[in-house]
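Just one protein chain is left out here, and the rest sit where they should.
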Amino acid sequence: MKGGGLRAYAIAYLIFLYAPILLLPIFAFNSGTIIAFPLKGFTTEWFGQMVANATLRRAFTNSLIIAVSSSIMATCLGIFAARASTRFNFPGKPGIMGLIMLPLVLPEIIVAMSLLVVLLAIGVQLSIFTVILGHTLICLPYAIAILSTAFNSLDKSLEEAAYDLGETKWSAFRLVILPLVMPGIVSALLMSFTISLDEFIIAFFLAGNEPTLPTYIFSQLRFPKAIPVIMSLGTVLVVMSIVLLTIAEYFRRRGVARTGQKDHGGFL
Amino acid sequence: MSAPRFDAEARQGLAMVSPPLIYAILLLAAPLLTILAYSFFKDGYLEVIREFTLENYRAVWTDPVFHKIMLRSLGVAVAVTLATVLLAFPVAYFLSFVVKPERKALWIFLITIPFWTSYLIRVFLWKVILGHNGVINSSLTGLGLIDEPLGFLLFNVQAMVITLAHAYAPFAILPIYVALEKIDRSLLEAGRDLGESRLMTFWRVTLPLAMPGVIAATLIVFIPTIGDYVTPELIGGGKIPMIANMVQANMLALDNKPMGSALAITAMLIVTVVSLIFLFFNRRFLRVQQ
Partner (left out) sequence: MNDSNTAARQPDVRPAPMQRNAKSANRYGELQAARPMIECREVHKYYGDYHALRGIDLDIREGEFFSLLGPSGCGKTTLLRTIAGFEDISSGVVLIDDKDMAAVPANKRPTNMVFQSYAIFPHLTVAENVAFGLRRDPRSKSEKAAAVDEALKMVGLTGYGNRAAHALSGGQRQRVALARALILKPKVLLLDEPLSALDRKMREQMQVELIKLQRQVGITFVLVTHDQEEALVMSDRIAVMFEGQIAQLDEPESLYARPVTRRVADFIGVMNFLPATILSEDGEVIRVDVEGLGEIELAHSQVARNEDPDAGPMIGFRPEAVSIFPAGQSQTAPRQNGGTIDEVVYYGDMTYYDVRLDEEDGTQSKPVRISMRNVYGRDVSCVGDRGVIGWAPSSLILFR
């Protein structure tokens, strides 16, 4: 069979990618308090502790609020940027788009530190709101990347055709462009949501005393006793990510099928 | 006579791009300019003295600790980048050339899932694997292969490289895959037709055409790894800092914002220079392609 060696390599690579993650459920359901082999026995106690933990619940609520808000903000801003960059020529376009996309190639610590310095200097109280601001900034380039692909795959004459058939520019956008890029919008929302939910650095420095899931996890990693609960939390997070990505993939494929394009597969 | 429509289009485009642009100016450009300004200011007790000085930069550049940490950061980032890109290339090649078109989406989906699962937890898991009572040590002791847990597994640069290489592995595959997908398959047939072996066709046709993807992958892995904060904290045990940890320490723990800013700006400059070198290669390859 063609590429047999390559296939074996690719499968080994996938196993390497997934192996550490597979440890999560193993130890999340292991009754031993120490993360070590051999396993002791099956328990759901850690999940119970997780649900009962008030700080964790607060962190979870905070993370949800942050992720929902910043994904909506990033996607809305992303629609403007993606539409502008795919449809219009304007002076300074490469520089402007470069600035907006910059967080993609900027180490997060720089974004976090510079934002922190400014926020402290102008006396803004650190809260989940400041995290939302930071997360919107770093989610925006990802949203734009996804939305630009969606806008780009549209034939420009579709819009002109709607306009030619008597619609106004706005109703042409609403009736033709919006439904066709809707799968891209949903993907961008889900992607931003996932990024925000997982983001640690900015949340760590900009949240003040408010916990988010990643900063809560980070704070607990020092305590060996807390690790099994973190393992169960990690399990929940991984499952959530997979569910969200599956939904995102579903919408992406539906978008592809709807407009009758060839499926090239994958995000980005 | 100039074209009025161009102006109208430019106006519309600028109006359209202004909300995200204003956002990026306020929350990105302004803060970056602020730390740039700070890096030229003097540090006073609990405040920043607005007086121009190059002292911070002189201090940074002559500081042997900075040299050591910067070199370590570069070393780790280069090692991680090399490992991820080299390991990713065959997978990307497999995806593009071997996997049937209808199965590609599934493979990419499988590869991207770890990419989107909590980075913090992925890093932490390596601590679990490599730690004193970790998976490896406990398994080996359990099997009776060793008596004492191996101490050299964690808290060193190698462990950091392994962790980061794993964390960024999927990042490298996608850009290479995209570049390989763009290659016109008839070019490869032409290479074979003109008398080259499979290997030489790969060397002379496929690889040069895939280079833009390889360079993109290199940058995508290199930039976040060099600025990584979490891995030195968790896997390095806080004792093997990289540049991000040093910036953070100066900014917050030592509360020397001008020094922290100068460090951050210096680090950014170095990253930019390295990236520009890569981009320069990329441009050369792109020109060859056109």
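Letters A and B name the chains as they come in the text, with residue numbers starting at 1 for each one.
Keep this in mind: a contact is a pair of C-beta atoms (placed from the backbone, for glycine too) under 8 Å apart; a residue touches a chain by one contact, two chains touch by 3 or more.
Since we're looking at a predicted model, the values are computed, not measured.
Undergrad: Which one touches the absent chain: A:G48, A:P179, A:G208 or A:P224?
TA: A:P179
Undergrad: Among A:S31, A:T44, A:N152 or A:T168, single out the residue that touches the unshown chain.
TA: A:T168
Undergrad: I need the residue numbers on subunit A that touch the omitted chain, in ascending order.
TA: 155, 157-158, 160-168, 175-176, 179-180, 258-260
The definition used in the following text is that only the chains that are shown with their structure count from here on.
Undergrad: From the C-alpha centre of subunit A to that of subunit B, how far is it in Å?
TA: Those two chain centres are 18 Å apart.
Undergrad: What does subunit A use to touch subunit B in their complex?
TA: 2-3, 6-7, 9-10, 13-14, 16-18, 20-21, 23-24, 27, 34-38, 76-78, 80-81, 83-85, 87-91, 93, 96-97, 99-100, 102-103, 105-111, 113-118, 121, 133-134, 136-137, 140, 144, 191, 194-195, 198, 200-201, 205, 214, 217-218, 221, 227, 230, 234, 237-238, 241-242, 244-245, 249, 253, 263-268
Undergrad: Using the touch definition from the top, list the residues of subunit B that touch subunit A in their complex.
TA: Those in contact with subunit A are residues 6, 9-14, 16-21, 23-25, 27-32, 34-35, 38, 87, 90-91, 93-95, 97-98, 101-102, 104-105, 107-114, 116-122, 124-129, 131, 133-135, 137-139, 142, 166, 169-170, 174, 177, 181, 219, 223-224, 226-230, 234, 244, 247-248, 251-252, 257, 260-261, 264, 267-268, 271, 275.
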